[in-house]
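What follows is chain A.
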Amino acid sequence: MKGFVVKEFLHIFRDHRTMLILFGMPIAQVLLFGFAITNEINHASIAVFDKARDSKSLELQQKLTASGYFDINMQLENTKSIEKAFQSGKVKEIVVIPPQFEKTLELDQPTTIQLINDASDPNTANLISSYTSAILMDFAASINPQANSLPVTTETTMLYNPELKGVFMFVPGTITILLMLVSAMMTSISIAREKEMGTMEVLLISPLKPYQIILGKVLPYVVFSFVNAMVILILAYSIFEMPVNGSLLLLLAESLLFILMALAMGLFISTVSNSQQTAMLLSMFALMLPTILLSGFVFPVENMPLALQWLSHLMPSKWFIIIVKSIMLKGLGIAYLWQETLIILLMAFIFIILSIKKFEVRLKLK
Partner candidate 1 sequence: MKPVIEVENLVKKFGNFVANDSLTFSVFPGEIFGFLGANGAGKTTTIKILCGLSAPTSGKVSVAGYDVYRHSELIKKNIGYMSQKFSLYEDLSITENFQFYGGIYGLSRNEIRERTKALLNRLDFLKAQNEVLRNIPQGWKQKLAFSVAVMHQPKVVFLDEPTGGVDPITRRQFWELIYEQANNGTTIFVTTHYMDEAEYCGRVSIMVDGKIEALDSPEKLKNQFAVNSMNDVFVKLARAAK
Partner candidate 2 sequence: MRTVIFILQKEFRQIFRDKIMLPIIFIVPVVQLLILSYTATFEIKNTRIVIVDQDHSQASRELVFHFESSSFFKVVARQQNYQQASEWLQNGDADQLIVIEADFEKKIKTNQPAKVLLVTDAINGSAASLMNAYAQQVIQGFNKNLLAERVPFQNRPIQIKVEPLFWYNPKLNYITYMVPGILVLLVTIIGFFLSGMNIVKEKEMGTIEQINVTPIKKWQFITGKLLPFWLIALFDLVFGLGIAKVVFNIPFLGSFPLLMGVAAVYLLVVLAMGLLVSNLSDTMQQSMFISWFFLVIFILMSGLFTPIESMPEWAQWFNKINPIAYFITINRMIMLKGSGFSDFSESFYVLSAYAILILMLAVNRYKKVKA
């Protein structure tokens, strides 16, 4: 049996390309998510349609630029150029300053500033419009505190992730996807391949018992996924200072549980697949894609239609992500998480039983 396990290890190791991708992919993702993927507004390109061209309008523009949120890249001359500006994709917002701006302010007369937003990207439009408004209100308050000061002000606290780091959201998901990928998908493909090549029959005839064969097939992937998960955690900690506020031990234990569950799923897929291609496609469409979309990894599930929200409850990955986030960022313990843990345990159980049943059917039919 030891020889068998070693053979499996070597087999995977030698496939340099797959190895590279298995380790490189999560690292690349974490880096990307950490540094590039964000909805935040950062030097957004806007235009100003300044009908006043006086010192106050200039001051307003400077205030906008000084915030760091905006870069004024175009000065528009007429209404026709508004459409052109948007169609060229060069600016996201056009601030329209009415004529006689300074004079109107001096005379304490009311005035309206229009913000025309390119709302093809609604979230960005919302944020840009929001930030611009805030800056303008600030500007208004500085000119005329009495008429423009706001009765109610807000104090904001961002819990668990004060710097709003994107990584915090994505690392738990990346780990989940990775574990799912290696433990479920690769295992299912590996077993399906043996079936396809016919070598499975050879193994079944050998003195190795079925459970030993499965164990041997599965063990290398467990080790790989575990190591990989560690690498991601270390990376997240060292580069992005993502903490593990709760118990590391609990985190590792839950990870092992999830790996077990993923393996059970992979096993099940391999029992219903006749070829590698089938196992691959099944894993991809029935496992990976739903996990990526419906587990809360990237997209908040709370905003999806009810039917999809119900569907997401069936995804073990969804529960695992909650567990990881709770332990790492909220510092919670098993007292808060026993329900989610139970669900994953249950699912693992179900899949193991299903796989055993399927396996037995095959053996009996032979």
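To be clear about the criterion, a contact is a pair of C-beta atoms (placed from the backbone, for glycine too) under 8 Å apart; a residue touches a chain by one contact, two chains touch by 3 or more; residues count from 1.
Picked so that all candidates are chains of the complex that A comes from, given by their letters.
Being a predicted model, the structure only gives us computed values, none of them experimental.
Of the numbered candidates 1 or 2, 2 is the chain that chain A touches in this complex. Of all residues in chain A, only 15, 17-18, 21-22, 24-25, 28-29, 32-33, 35-45, 86-89, 92, 105, 108-127, 129-134, 136-137, 139-140, 143-144, 146-166, 168-169, 189, 276-278, 280-281, 285, 293-294, 298-300, 302-305, 308, 322, 325-326, 329-330, 332, 336 touch candidate 2 in the complex they form.
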